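In what follows, a structure is listed as C-alpha coordinates, so that the remarks can point back to it.
Every protein chain but one is kept in place in this view of the complex.
Let's turn to chain A:
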Amino acid sequence: MPILALSNVSKRFGALTVADAVSFELRQGEALGIIGPNGAGKSTLFNLITGNIAADAGTIVFDGRDVTKLPPMQRCLAGVGRSFQIPQPFEKLTVFENLLVAGAFGAKKTEAEVGDRCAEILVETGLIGRANHPAGGLSLLQRKRLELARALATEPRLLLLDEIAGGLTEDECGMLVDTIRTIHRAGMSIIWIEHVLHALNSVVERLLVLNFGKIIGMGTPDAVMASREVREIYLGIEV
(Lines give C-alpha, C1' and ligand atoms only; values in the text may rest on other atoms or scores of the structure.)
Protein backbone atom coordinates (compact mmCIF):
# COMPACT_ATOMS: atom_id res chain seq x y z
CA MET A 1 0.00 0.00 0.00
CA PRO A 2 1.38 3.43 -0.90
CA ILE A 3 1.90 5.83 2.00
CA LEU A 4 0.40 8.68 0.00
CA ALA A 5 -1.97 8.62 -2.96
CA LEU A 6 -3.37 11.67 -4.72
CA SER A 7 -6.05 11.22 -7.33
CA ASN A 8 -7.27 14.03 -9.54
CA VAL A 9 -6.49 16.72 -6.99
CA SER A 10 -7.33 20.17 -8.36
CA LYS A 11 -7.09 23.69 -7.04
CA ARG A 12 -7.77 27.07 -8.62
CA PHE A 13 -7.02 30.54 -7.32
CA GLY A 14 -9.52 32.60 -9.29
CA ALA A 15 -8.65 32.09 -12.93
CA LEU A 16 -5.30 30.51 -12.10
CA THR A 17 -5.16 26.72 -12.01
CA VAL A 18 -2.41 25.73 -9.60
CA ALA A 19 -3.22 22.03 -9.36
CA ASP A 20 -4.71 20.40 -12.44
CA ALA A 21 -6.02 16.89 -11.78
CA VAL A 22 -2.81 15.83 -10.06
CA SER A 23 -2.51 12.08 -9.45
CA PHE A 24 0.47 10.17 -8.12
CA GLU A 25 1.45 7.65 -5.50
CA LEU A 26 4.36 7.53 -3.11
CA ARG A 27 5.61 4.16 -1.93
CA GLN A 28 6.38 3.54 1.69
CA GLY A 29 9.98 4.61 2.32
CA GLU A 30 10.37 6.27 -1.07
CA ALA A 31 12.00 9.65 -1.70
CA LEU A 32 10.38 11.71 -4.44
CA GLY A 33 11.73 14.98 -5.80
CA ILE A 34 9.48 17.68 -7.22
CA ILE A 35 10.81 20.20 -9.70
CA GLY A 36 9.21 22.83 -11.89
CA PRO A 37 9.44 26.51 -12.74
CA ASN A 38 8.55 29.25 -10.25
CA GLY A 39 4.82 29.47 -9.72
CA ALA A 40 4.24 25.96 -11.08
CA GLY A 41 2.22 25.04 -7.99
CA LYS A 42 4.80 23.01 -6.06
CA SER A 43 4.31 24.65 -2.70
CA THR A 44 0.57 24.66 -3.27
CA LEU A 45 0.72 20.91 -3.77
CA PHE A 46 2.34 20.61 -0.34
CA ASN A 47 -0.31 22.83 1.17
CA LEU A 48 -2.97 20.58 -0.33
CA ILE A 49 -1.29 17.50 1.15
CA THR A 50 -0.97 19.10 4.58
CA GLY A 51 -4.41 20.68 4.56
CA ASN A 52 -3.24 24.27 4.82
CA ILE A 53 -5.17 24.77 1.57
CA ALA A 54 -8.39 22.87 0.85
CA ALA A 55 -8.62 21.02 -2.46
CA ASP A 56 -11.41 21.96 -4.89
CA ALA A 57 -11.67 18.39 -6.16
CA GLY A 58 -9.98 15.02 -5.90
CA THR A 59 -8.95 12.83 -2.98
CA ILE A 60 -5.83 12.55 -0.86
CA VAL A 61 -5.25 9.24 0.89
CA PHE A 62 -2.53 9.05 3.52
CA ASP A 63 -1.62 5.65 4.86
CA GLY A 64 -4.88 4.13 3.68
CA ARG A 65 -6.99 6.87 5.22
CA ASP A 66 -8.86 9.56 3.28
CA VAL A 67 -7.52 12.83 4.72
CA THR A 68 -8.93 15.16 2.04
CA LYS A 69 -11.24 16.92 4.47
CA LEU A 70 -9.03 16.87 7.57
CA PRO A 71 -7.52 20.09 9.03
CA PRO A 72 -3.68 20.48 9.14
CA MET A 73 -3.49 19.56 12.81
CA GLN A 74 -5.14 16.18 12.21
CA ARG A 75 -2.90 15.44 9.26
CA CYS A 76 0.16 16.24 11.33
CA LEU A 77 -1.05 13.83 14.00
CA ALA A 78 -1.63 11.25 11.28
CA GLY A 79 2.07 11.52 10.39
CA VAL A 80 2.54 14.27 7.81
CA GLY A 81 5.47 16.52 8.76
CA ARG A 82 6.28 19.58 6.70
CA SER A 83 8.69 22.46 6.31
CA PHE A 84 7.57 25.85 5.01
CA GLN A 85 9.35 27.39 2.02
CA ILE A 86 9.31 30.72 3.82
CA PRO A 87 10.38 29.66 7.31
CA GLN A 88 7.68 30.06 9.95
CA PRO A 89 9.47 29.72 13.28
CA PHE A 90 7.83 30.42 16.64
CA GLU A 91 9.93 33.55 17.00
CA LYS A 92 9.66 34.25 20.69
CA LEU A 93 10.25 30.64 21.66
CA THR A 94 13.78 29.29 21.75
CA VAL A 95 15.01 26.90 19.09
CA PHE A 96 14.69 24.05 21.57
CA GLU A 97 11.16 25.09 22.53
CA ASN A 98 10.22 25.18 18.85
CA LEU A 99 11.07 21.49 18.70
CA LEU A 100 9.49 20.77 22.05
CA VAL A 101 6.11 22.06 20.84
CA ALA A 102 6.36 20.00 17.70
CA GLY A 103 7.36 16.90 19.67
CA ALA A 104 4.84 17.26 22.47
CA PHE A 105 1.88 18.00 20.22
CA GLY A 106 2.82 16.46 16.87
CA ALA A 107 3.93 13.19 18.41
CA LYS A 108 1.33 13.30 21.22
CA LYS A 109 3.76 12.87 24.07
CA THR A 110 4.75 14.69 27.23
CA GLU A 111 7.50 17.30 27.18
CA ALA A 112 9.66 15.03 29.32
CA GLU A 113 9.30 12.18 26.84
CA VAL A 114 10.37 14.20 23.83
CA GLY A 115 13.12 16.35 25.39
CA ASP A 116 16.00 13.99 24.59
CA ARG A 117 14.83 13.31 21.07
CA CYS A 118 14.51 17.05 20.39
CA ALA A 119 18.06 17.58 21.64
CA GLU A 120 19.32 14.81 19.35
CA ILE A 121 17.56 16.36 16.36
CA LEU A 122 19.22 19.68 17.17
CA VAL A 123 22.58 17.91 17.11
CA GLU A 124 21.77 16.19 13.79
CA THR A 125 20.68 19.43 12.16
CA GLY A 126 23.57 21.47 13.53
CA LEU A 127 21.40 23.79 15.62
CA ILE A 128 22.44 22.59 19.05
CA GLY A 129 24.63 25.65 19.65
CA ARG A 130 21.55 27.85 19.31
CA ALA A 131 19.26 25.65 21.41
CA ASN A 132 18.48 28.26 24.05
CA HIS A 133 18.29 31.30 21.76
CA PRO A 134 15.00 32.78 20.55
CA ALA A 135 14.21 31.50 17.06
CA GLY A 136 13.48 35.05 15.93
CA GLY A 137 17.22 35.77 16.02
CA LEU A 138 18.24 33.02 13.59
CA SER A 139 19.79 33.63 10.20
CA LEU A 140 17.90 32.47 7.11
CA LEU A 141 20.01 29.32 6.82
CA GLN A 142 19.41 28.45 10.44
CA ARG A 143 15.72 29.10 10.00
CA LYS A 144 15.65 26.61 7.14
CA ARG A 145 17.37 24.05 9.30
CA LEU A 146 14.87 24.75 12.04
CA GLU A 147 12.07 24.00 9.58
CA LEU A 148 13.61 20.58 8.95
CA ALA A 149 14.32 19.99 12.64
CA ARG A 150 10.83 20.96 13.74
CA ALA A 151 9.22 18.74 11.12
CA LEU A 152 11.35 15.82 12.32
CA ALA A 153 10.36 16.47 15.93
CA THR A 154 6.72 15.68 15.09
CA GLU A 155 7.93 12.12 14.36
CA PRO A 156 6.39 12.06 10.89
CA ARG A 157 6.09 9.09 8.58
CA LEU A 158 6.03 11.35 5.56
CA LEU A 159 8.37 14.32 5.43
CA LEU A 160 7.63 17.22 3.08
CA LEU A 161 10.61 19.51 2.44
CA ASP A 162 10.13 22.75 0.53
CA GLU A 163 13.34 24.31 -0.86
CA ILE A 164 15.57 23.94 2.13
CA ALA A 165 18.83 23.92 0.16
CA GLY A 166 18.49 27.22 -1.69
CA GLY A 167 21.27 29.71 -0.94
CA LEU A 168 23.56 27.21 0.77
CA THR A 169 27.28 26.98 0.00
CA GLU A 170 28.58 23.80 -1.59
CA ASP A 171 29.75 22.44 1.78
CA GLU A 172 26.55 23.31 3.60
CA CYS A 173 24.53 21.75 0.82
CA GLY A 174 26.62 18.57 1.06
CA MET A 175 25.98 18.38 4.78
CA LEU A 176 22.26 18.88 4.30
CA VAL A 177 22.15 16.14 1.66
CA ASP A 178 23.94 13.80 4.08
CA THR A 179 21.42 14.59 6.81
CA ILE A 180 18.44 13.95 4.57
CA ARG A 181 19.98 10.79 3.15
CA THR A 182 20.50 9.46 6.67
CA ILE A 183 16.89 10.16 7.55
CA HIS A 184 15.75 8.52 4.34
CA ARG A 185 17.94 5.43 4.90
CA ALA A 186 16.26 5.02 8.28
CA GLY A 187 13.03 4.41 6.36
CA MET A 188 11.42 7.85 6.11
CA SER A 189 9.18 8.58 3.13
CA ILE A 190 10.14 11.98 1.72
CA ILE A 191 8.88 14.44 -0.85
CA TRP A 192 11.40 17.16 -1.55
CA ILE A 193 10.83 20.29 -3.62
CA GLU A 194 14.17 21.70 -4.73
CA HIS A 195 15.69 23.84 -7.45
CA VAL A 196 19.20 22.61 -6.61
CA LEU A 197 19.03 19.59 -8.90
CA HIS A 198 22.30 17.86 -8.05
CA ALA A 199 21.40 17.86 -4.35
CA LEU A 200 17.96 16.53 -5.11
CA ASN A 201 19.12 13.87 -7.54
CA SER A 202 21.64 12.48 -5.10
CA VAL A 203 18.86 11.55 -2.69
CA VAL A 204 15.58 10.86 -4.50
CA GLU A 205 14.60 7.72 -6.39
CA ARG A 206 12.03 9.44 -8.59
CA LEU A 207 11.39 12.95 -9.89
CA LEU A 208 8.04 14.59 -10.57
CA VAL A 209 7.93 17.61 -12.86
CA LEU A 210 5.18 20.17 -12.39
CA ASN A 211 4.26 22.96 -14.81
CA PHE A 212 1.15 25.16 -14.53
CA GLY A 213 -0.24 22.76 -11.94
CA LYS A 214 0.09 19.75 -14.26
CA ILE A 215 2.39 16.75 -13.96
CA ILE A 216 4.40 16.78 -17.18
CA GLY A 217 6.95 14.13 -16.29
CA MET A 218 7.63 11.48 -13.71
CA GLY A 219 10.29 8.80 -13.42
CA THR A 220 13.89 8.22 -12.43
CA PRO A 221 16.00 11.38 -12.36
CA ASP A 222 17.99 10.27 -15.43
CA ALA A 223 14.91 9.52 -17.48
CA VAL A 224 13.18 12.75 -16.47
CA MET A 225 16.20 14.92 -17.18
CA ALA A 226 16.53 13.30 -20.60
CA SER A 227 12.98 14.21 -21.62
CA ARG A 228 12.72 17.01 -24.18
CA GLU A 229 9.75 18.77 -22.63
CA VAL A 230 11.46 18.98 -19.26
CA ARG A 231 14.67 20.27 -20.80
CA GLU A 232 12.79 22.97 -22.64
CA ILE A 233 10.96 24.12 -19.53
CA TYR A 234 14.09 24.00 -17.47
CA LEU A 235 16.10 25.80 -20.09
CA GLY A 236 13.29 28.31 -20.10
CA ILE A 237 13.79 29.22 -16.48
CA GLU A 238 17.51 28.71 -16.36
CA VAL A 239 18.15 31.80 -18.54
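In this text, a contact is a pair of C-beta atoms (placed from the backbone, for glycine too) under 8 Å apart; a residue touches a chain by one contact, two chains touch by 3 or more; residues count from 1.
One rule holds for everything that comes next: contacts and distances are computed from a predicted model.
Q: For the chain not present in this complex, what protein name does its UniProt entry give, out of "Fe-S cluster assembly ATPase SufC", "Cytochrome c553", "Protocatechuate 3,4-dioxygenase alpha subunit" or "Branched-chain amino acid transport system permease protein"?
A: For the chain missing from the view, the UniProt record says "Branched-chain amino acid transport system permease protein".
Q: Out of A:L93, A:L141, A:L197 or A:M218, which touches the unshown chain?
A: Going through A:L93, A:L141, A:L197 or A:M218 one by one, A:L93 is the residue touching the chain not shown.
Q: Could you tell which one of A:K11, A:K42 or A:R82 touches the chain left off the display?
A: A:R82
Q: Touch as defined at the start, partner being the missing chain; which of A:A104, A:L161, A:I190 or A:I233 qualifies?
A: Residue touching the chain left out of view: A:A104.
Q: I'm checking contacts with the chain that's been left out. Which of A:L16, A:A57 or A:V123 qualifies?
A: Counting the whole complex, the residue in contact with the absent chain is A:V123.
Q: Touching the missing chain, which residues of chain A?
A: 50, 52, 71-73, 76-77, 82, 84, 88-94, 96-98, 100-102, 104-108, 110-112, 115-116, 118-120, 122-123, 126, 128-129, 131-132, 150, 153-154
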